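What follows is a short report on a single structure.
Below, a portion of the complex is reproduced, with chain positions unchanged.
All chains are identified by letter, namely A and B, in their written order; residue positions are counted from 1 within each chain.
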Amino acid sequence: MKGFAMLGLNRVGWIEKEKPQCGALDALVSPLAVAPCTSDVHTVWEGALGDRHDMILGHEAVGIVSEVGALVRDFKPGDKVIVPAITPDWNSLEAQGGYSMHSGGMLAGWKFSNFKDGVFGEFFHVNDADGNLAHLPDGLDPVEAVMLSDMVPTGFHGAELADVQYGDTVLVVGIGPVGLMAVAGAALRGAGRIFAVGSRALCIEAARGYGATEIIDYHNGDLGAQVMEMTGGKGVDKAIIAGGTVGTIAQVIPVLKPGGRIGNVNYLGSGEFVTIPRIEWGCGMGHKVVVGGLMPGGRLRMEKLASMMVYGRLNVAPLITHRFNGFENMEKSLNLMKDKPRDLIKPVVIL
Amino acid sequence: MKGFAMLGLNRVGWIEKEKPQCGALDALVSPLAVAPCTSDVHTVWEGALGDRHDMILGHEAVGIVSEVGALVRDFKPGDKVIVPAITPDWNSLEAQGGYSMHSGGMLAGWKFSNFKDGVFGEFFHVNDADGNLAHLPDGLDPVEAVMLSDMVPTGFHGAELADVQYGDTVLVVGIGPVGLMAVAGAALRGAGRIFAVGSRALCIEAARGYGATEIIDYHNGDLGAQVMEMTGGKGVDKAIIAGGTVGTIAQVIPVLKPGGRIGNVNYLGSGEFVTIPRIEWGCGMGHKVVVGGLMPGGRLRMEKLASMMVYGRLNVAPLITHRFNGFENMEKSLNLMKDKPRDLIKPVVIL
């Protein structure tokens, strides 16, 4: 079968591979729609996972089941399915402890284009089909449903980690597709005022549509100073970080109220240390919680988030700025994610 | 001063009383807008609090500060304020333990027209002004803000007690004003599908506007049977009870999934026992949580919920079906709550 792969550092292209084996609990799926992710860009051009060779890329897909293992009960060939980026081993100790995304080791619930080939091939392998696939609900557009693989659950997890409550003032750093879903997730958990940090016009418009009440642009001065001015010196209750660097948390801590929480869902790809300013962190005693986490994946998560789309709580259409047809557009769509033109939020390739 | 009072069981009318004393921490407030509540009806015509005499009614108000005690720091005469129905003693053991609404004893955070005169007078007394009043934000209509005293926090507390999470299927029983705010509160905590139980056309329309995806009418058959049919036998993740009787929980338990929660915010005025069907409760082992609770009051709660109105998350206008001007309409508005005509959701009296 064919797959669009990382050939080596800084090199991508089509390769021919054996169709994956389908274990007793597993499924093979053919993609109907896929999306490239900034993580794919990190993998290829920044070597985030090291120097991989001939590894098929991609972890965002909606597909059609091609084959299932003997022990699979709820899915059969021909079923249309949503595939989460994170596909845990549900009987692992980590999953039993509530952290399925770290099943088998930190971040090890992330398997596509990491421990095995990703979804940009004619077929891809899904471990534990009953536990990790979700049926595509009738009437849900497969192209929009691709946003459920990673963008929606990651952004929403930021709001979960920050534990947004009714009426909270929330700061969201970053308004790429994950940041936009963090804005939507904050509004959908009851936030009052939402500051979104970003500068691209298209993203700003989308952020407002998803519930941001004010936009903060780095170009207008220090992030913290702007927040303190806008809040009359009070700061924010919660913060979600969906962009920036290892230094971003240090910018947010000073504007976070005691008892506040920072939920990070930004993959920190470089830098030795995340830093927390000692004094603004209350000399270690300010109850300012700092946590970051990989999105929860698996079937239940997909079903629940899909239900939010089915019942009209969430409209992901504004995220999808580019639609392509055919595998031949994989490279173009990946390059878009790499180059991030001003009119891009997220591209989808329809197959 | 004058006040509209319960004269005795089944009797209401205007009385003349001494203006209340203002303690060192307290405030006297003159109402700008007030709303009668079903609780007032229970108090007068059902004797829910026993046979009271010459007790001024009412616990929902927006007002203007008339006088403050010597130790009050953040409020001064002339300030426009939101007054919560529940005004805790914040240094009580119960409040320190996280249950301020029970400060000094179960339900004892409820003081207006219970332990002291209510808000339907020329002046009313607010204990701990700094802890229990909130400044009316600029641009927030005082008439709409009256919904913050009780309707919004009570309905939203139902969603908090039920611990609604992203994508949950939620059942809301009752679509009076509190039930409608429970529907809104569920949607604003991320519910997917929301069933609302009720039959009045105006309330159904409002429920849909607040996020109900389907309406269940008791007249069409058993509540539980309808839910099970609509969910393909799966039932619901969470339930909020904002209407019904001591028997309502028994109807909901069978359609609640294991691990689900029932959040009751309906005042149960009669009946000896709430009943839980043993088998459908998993013989005591189904992890179906049953909890009911009085709304959290106080200043922070008011500020946070007001912020949701200021920033456009919540529009309470559909709740307010009747607006009256002048104290002389107090009795008419109270009678409306008692008679519940089909075109009523909530009346407000503007002063």
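In this text, contacts are C-beta pairs under 8 Å (C-beta built on N, C-alpha and C of every residue); 3 or more make two chains touch, one makes a residue touch a chain.
As the structure is a computational prediction, the values presented were derived from the model and not from experiment.
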Identical protein chains across the whole complex (2 displayed): 4
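Just so we're on the same page, only the chains that are shown with their structure count from here on.
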Mean-CA-position distance for chain B and chain A (Å): 38
Parts of chain A lying in touch with chain B, wherever the complex brings them together: 156, 160, 165-169, 185, 187-194, 211, 213, 303-308, 310-313
